[in-house]
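The other protein chains are all here in position, but one chain of the complex has been omitted.
Then we have chain A:
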Amino acid sequence: MSSTLGVLSDAERLFIVHGVQDDLRSDGRACEDYRHVEVETDVVSNTSGSARLRLGNTDILVGVKAEMGEPDPGRPKEGKLEFFVDCSANASPEFEGRGGEELAIEVSNALQRIFSSKSTLDLTALCIIPAGQCWVLFVDVLVLECGGNLFDAVSLAVKAALFSTRLPTVIVTADDEGQQEIELSDDPYDVKRLDVDNVPLIVTLSKV
C-alpha cells in the first residue's frame, strides 16, 4: 500500500487520511460500512437451488445441482459438496484467457476449506444409504462481474443458494434380500431443505 500511496500527491493523501480519521468514505459510507447488497434466490429454474448476488459492481451467480453419488470411503455417512468457480472474462479484463484461473482456484479452495469443517453444514443430512449412496451437491459459482469484495460476495451467494436448495425426498426400501432400492416421491412439493445457519460469511478488510 505504501508504494501506491507514494505516488499520490500530498493533497490526495491528506484527503484519504482525513477520511479515515472522520470515518467517512468518498461515497458516503463509513469505514466499516458495506456496500449495498442485493440477493435474489431461485433464479435458475432447472437447478436445485440458485442465487444471484450483487454487491456494488460485483455480480455473482451460484447454482446448486444435486446428483446421486457414492460417499467417500472414509466418511461413509456423509454427503459431498463440490465447488467450481468460474471467473469469466466478462467479469474483468484481467480474467481474459486463463487469467482468471488462479483466482478461481483460490476462491474454490477457500470455499472447500470453509465447508470441510463439520460445524459449517451437517453433511450427514445428505446421506441416503450409509456407504452406499449420498447426495453430491455441485456448487457452481459464476463471477459475472468483479467489482471488489469477491470472497465476501461469493460466500454470501453460496449461502443463499444452499438456503434455497430443495432436495427431492427419497424413500429407501429394502427387499427381503437386503437389496436397497431408491424411490422418489412423486410430489414435487415433498422436498428437504438444508440448514445453513452455521455457514460462515467472509469479510474482507483492508488496512490503511
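By our rule, a contact is a pair of C-beta atoms (placed from the backbone, for glycine too) under 8 Å apart; a residue touches a chain by one contact, two chains touch by 3 or more; residues count from 1.
One rule holds for everything that comes next: contacts and distances are computed from a predicted model.
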item	value
Record-based protein name (UniProt) of the chain missing from this complex, from "GPI-anchor transamidase component GPAA1", "Protein DIS3 homolog", "Auxin-responsive protein" or "Serine/threonine-protein phosphatase with EF-hands"	"Protein DIS3 homolog"
Residue of A:D22, A:E38, A:E67 or A:E101 in touch with the missing chain, whole complex considered	A:E67
Residue among A:G28, A:P73, A:G97 or A:P188 that touches the chain left out of view	A:P188
Touching residues (missing chain, whole complex) on chain A	45-48, 66-68, 168, 173, 175, 177, 179, 181-184, 186-190
